[in-house]
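Not every chain of the complex is shown here; the ones you see sit where they belong.
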């Protein structure tokens, strides 16, 4: 059977990697589905990286960490929360446990009868995606927050420049058309 | 002929019920269409209840109040305001008067040639949906604000817990994926 880990991974950071490692270590016979949420979003402050870029981040981080048994799946949003769990059931192979730090995700899956786990997250606040994006936008280092393979890839992508431009209150007289 | 009452009913409260009673009492020969707007929305702070849950609230409240002659119709949003009236015309049987407290709703229907009525609402602020949701999220009683059948149904649904979780600034490190 498989577990399911849902996130947006903007970007994929060490907190995410620790969760993946923990799940795979505890149950070596199981596989883990990593669902990249909001896959259709990109080039916004909340979702600066495309699903493909996030897929590549995760692939490089897993290879660097020599973790096997993970399937990465980009999943576009469905606008209807009440259908979200059923929508994922239709897109993914069977899974029986859901890992997340998001209370709404956990509630929706628990209502649908799934076992859910919210692993303790050390230094939770440091590992919020928005804080990492803020640091990138300000040109600050993030090597203590992301796997080194992800750090190098973010440089390849020119992430700091992209985030500086997408950050709210940048000198943008009008929203993009 | 029919009247049309448009709202989101998150939740259906005593102000809504008073409007329905008033319309049916003034014109006993007429029917009233109650359109549940944003029907596709649920499990968000602005729209915590599914259209089906809202339909059930209204059905129980009308039965408790022994009001007949009402048709309840969930209506998904259309993103284009300029088409909204025409969209409702295509979904609903003919109607000739629109009841609402929302200025934009009234303007859009008036521009399309409909008679509109914005009934006086006693204690308007008390009966805002968002205030009732705030009270639910804080575990405060709302028996003075909703029909008693709705109050019981909200308990069945575990509404306070749901709203506590959906309320902004709840400890949610990331928006739901």
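Lettered A and B in written order, each chain numbered from 1.
The rule is short, and it goes like this: a contact is a pair of C-beta atoms (placed from the backbone, for glycine too) under 8 Å apart; a residue touches a chain by one contact, two chains touch by 3 or more.
As the structure is a computational prediction, the values presented were derived from the model and not from experiment.
Trainee: Please state how many copies of the single repeated sequence make up the complete complex in this structure file, given that 2 appear here.
Mentor: 6
We take it that only the chains that are shown with their structure count from here on.
Trainee: Fitting on CA atoms only, what is the rotation between the copies subunit A and subunit B? Please report it in degrees, nearest 5.
Mentor: An angle of 120 degrees brings one copy onto the other.
Trainee: Please compute the C-alpha centroid of subunit A, do the same for subunit B, then give the distance between them in whole Å.
Mentor: It comes to 36 Å between the two C-alpha centres.
Trainee: Which of the residues in subunit B end up touching subunit A in this complex?
Mentor: 40-44, 50, 162, 165-166, 170-177
Trainee: Given the complex with subunit B, which residues does subunit A contribute to the contact?
Mentor: Touch list, subunit A to subunit B: 6-8, 35, 37-38, 46, 75, 77, 79-82, 84, 101-105, 107-108, 124-125, 127-130.
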